[in-house]
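Only one protein chain is missing from this complex, and each of the others stays in its spot.
Showing chain A:
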């Protein structure tokens, strides 16, 4: 569905061109959950912004369903590391923003927005403003806003990195449940290897400077998966160890 062929992206800087990504080849199938890991600065955010159509590749071809990506598409949603909520809108109002901008029928979507907020444990907080919510709650609102338009492609850039470990696990588990209930092609950037192993069908390891694909690892653990003690602890630990070594080798 998403296909990158020899994709490169360079940025002009004061001391010449900086290559963020070079000759990247990657195929992502429909409804697949792909996690992207790699050291800081290896081009993970750049990769997502390319797929989101917010940046153009300086080389190679990037297509979604065969069509080249030049600008943001309706069916592709990028979720930022920061919740990026509008402080003057309530939780519900923030989730409704894409509906208003895309001029979709509001009444119909208001019910869906309320359901989404309920499903991430924010029942009773619909009318709260972002400053009245904790960081984890704000990130949940941002997740609902990303899901409101039923995107076919969900791009997430370290969405849980500002949260404490327990909230992270909780949100990751929730995300997995939502993905199983209503699958979408997902590219999930994370610095947490266990999170990648929990969530992903495939883990893409990027190398640094310039970014390129070092390894693609298929995670063959049946779903639903969970953190903590379960029948697959040993296999999960193997994947984590392998990814850990790959990242350390750099």
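Quick notes
Basically, a contact is a pair of C-beta atoms (placed from the backbone, for glycine too) under 8 Å apart; a residue touches a chain by one contact, two chains touch by 3 or more; residues count from 1.
Criterion: contacts and distances are computed from a predicted model.
Not shown: a single chain whose UniProt protein name, out of "Cell division protein FtsX", "Succinate dehydrogenase / fumarate reductase cytochrome b subunit", "NitT/TauT family transport system permease protein" or "Amino acid ABC transporter", is "NitT/TauT family transport system permease protein". Screening A:67, A:101 or A:231 for touch with the missing chain picks out A:101.
Of the candidate positions A:3, A:110 or A:129, contact with the hidden chain is made by A:129. By the touch rule set out above, chain A reaches the unshown chain at residues 52-54, 71-72, 74, 77-78, 80, 82, 84, 86-88, 97-98, 100-102, 129-132.
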